[in-house]
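The complex appears here minus one protein chain, its other protein chains still in place.
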Amino acid sequence: MFVLVNLKAYPCDPVEIGTAAETVAAETGARIAVAPQAADLRAVADTGVETWAQHVSPVEHGSHTGSTLAERAAAAGAEGTLLNHSERRLRLADIDDAVAAAERAGLDTVVCANNPAQVGAVAQLSPDAVAVEPPELIGTGTPVSQADPDVVRAAVDAASEVGDVPVYCGAGISTGDDVAAARDLGAEGVLLASGVAKADDPEAALRDLVTDL
Amino acid sequence: MFVLVNLKAYPCDPVEIGTAAETVAAETGARIAVAPQAADLRAVADTGVETWAQHVSPVEHGSHTGSTLAERAAAAGAEGTLLNHSERRLRLADIDDAVAAAERAGLDTVVCANNPAQVGAVAQLSPDAVAVEPPELIGTGTPVSQADPDVVRAAVDAASEVGDVPVYCGAGISTGDDVAAARDLGAEGVLLASGVAKADDPEAALRDLVTDL
Amino acid sequence: MFVLVNLKAYPCDPVEIGTAAETVAAETGARIAVAPQAADLRAVADTGVETWAQHVSPVEHGSHTGSTLAERAAAAGAEGTLLNHSERRLRLADIDDAVAAAERAGLDTVVCANNPAQVGAVAQLSPDAVAVEPPELIGTGTPVSQADPDVVRAAVDAASEVGDVPVYCGAGISTGDDVAAARDLGAEGVLLASGVAKADDPEAALRDLVTDL
Partner (left out) sequence: MFVLVNLKAYPCDPVEIGTAAETVAAETGARIAVAPQAADLRAVADTGVETWAQHVSPVEHGSHTGSTLAERAAAAGAEGTLLNHSERRLRLADIDDAVAAAERAGLDTVVCANNPAQVGAVAQLSPDAVAVEPPELIGTGTPVSQADPDVVRAAVDAASEVGDVPVYCGAGISTGDDVAAARDLGAEGVLLASGVAKADDPEAALRDLVTDL
């Protein structure tokens, strides 16, 4: 199971969380990555943790003021990128171009989707993985694996019909039990955010998440 | 073969073109529809021609100033709608919601896509048809069936792998030969715009398009 | 006082409201306009009421699928258009271009803004009028003239410093008292929506609104 921690624009210390994630990953052998904002990629990558971008722009080098070029995210230490998060939804053609941009720069991609039909759609664009996150569950603390396990199963089916695309499970994940439940439904990873980024003790929260993997 | 004429924001007379299309459709038995702007839906529908919207908003009734609600497009006489045209690209989640909105209002849907991978993606969202239009060919007068026939074949394959979704072929169509070539590649319809909307004699242009169907 | 009724995408009958507004305007001499969606412009204009668009696109004739060209809104009977409503916020450069588009087509313009600073900003772009609508009050039934009269006064000051630009007052208006309060604060018109569009008896609601003008 891959545990990907999205720091969003939360008022946390990205280096503290990067360090905690690196410590827990080293101790347990679990794969944990942290996705800070673009401006924090370098500082987080310097902790040694696997570092992901939250978004890259669907463009190549050129006149694109204010973009986040995949090449510069990679140069700052990113190894992968989220795309089409429900808080940063992209046009279909831009998902296609952003996956291509990430690939060009050597970044892994996880493309988010709201439901199984959209999982099937984004799987067609050859990302490295897809994530299913029903928007109504994000930030609720109720994991999708519990609120609506059929969504996860249907997403896994939709992705496997298109190809051999791993499905991650997001929205409401905060405990090791949630991670285990996601795994049992066929997910190969989880996306989470507030469960770690807003925890009083992010290291303890991470240790709990991966304890049974 | 379905011939769908997109009037875009061209400086043409939508009623004149609607009337011409209705005349040619009645004479030849061909299925021809005209897609004017929202403000012209009613006037075009009053000509008796099959009338389509160029876009509907991915929303339900509510506080959506400046939207084009599917229900109101239908009330004005539309029978279908284009979605995600390359000049009006939508976020993936909004394509999903707009297809649902159109269905709710009884409108047929044709979702546009730039390439076969995107055709496969939008086919997952259960539209009534998909259209492949390589952006670099739009408005060129070089039909995709001639410039890049493999794109059409690959689009037909991508759509049929997902389900039984008809593929229409856009970009550069202007003659009956282009329509026949699209049909021979597996397309079940064509999208065109300037070839009719900017023609000196739209009726003659339409008659030429459907002459061999 | 100008009373502009925005029908948004509410589940109302635009022709019924257009007819009611025309009746009350004719009886009382008040200036009342109705702004339906683009697809309903023609049907509403046919009632004889002053008809406005909710939005026009910042473009000229051309390849703009899914746009609402100012010229076509005018051809369908619109005499003016809202722009930059809080539910359809525009980029600054697009407000500039949309005001120009409306002018080109002979449409009056009311550009919306959230607060007095933004009122000053949009007044610089030479619209026919500006409207101040604090987003937090829209649809609440609490009129801005009561919740925060200083916002209206400051908006009037901001607009008059830039030029002789009339200020309309939106958000929460539903009674004749609200209209009178807006007038006493320096507004020359009101924008309202649910107060009429969701009223059991739109004609009675309109009559109440203009009773003391």
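We call the chains A, B and C, going by the order they appear; numbering starts again at 1 in every chain.
Methods note: a residue touches a chain if its C-beta (ideal position, glycine included) is under 8 Å from a C-beta of that chain, and two chains touch if they have at least 3 such contacts.
Please read all numbers here as calculations on a predicted model, not as lab measurements.
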Touch partners, limited to displayed chains, of the chain removed from view: A, C
Residue touching the undisplayed chain, where the options are C:6, C:84 or C:145: C:84
Residue among C:45, C:125, C:167 or C:205 that touches the chain left out of view: C:125
Residue among A:38, A:113 or A:173 touching the omitted chain: A:38
Contact set of subunit C toward the excluded chain (per top definition): 84, 86, 89-96, 113-115, 117-118, 120-122, 124-126, 158, 162
In subunit A, positions touching the absent partner: 6, 8-11, 36-43, 53-55, 57, 59-69, 72-73, 75-76, 78, 82, 85-88, 138-139, 193
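One rule holds in what follows: only the chains that are shown with their structure count from here on.
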Contact graph of the chains (line, ring, star, complete, other): line
Reference subunit C; chain at largest CA-centroid distance: A
Euclidean distance of C-alpha centroids - subunit A vs subunit B, Å: 36
Interchain centroid distance [CA atoms averaged], subunit B/subunit C, Å: 33
Residue numbers of subunit C (touch at least two other chains): none
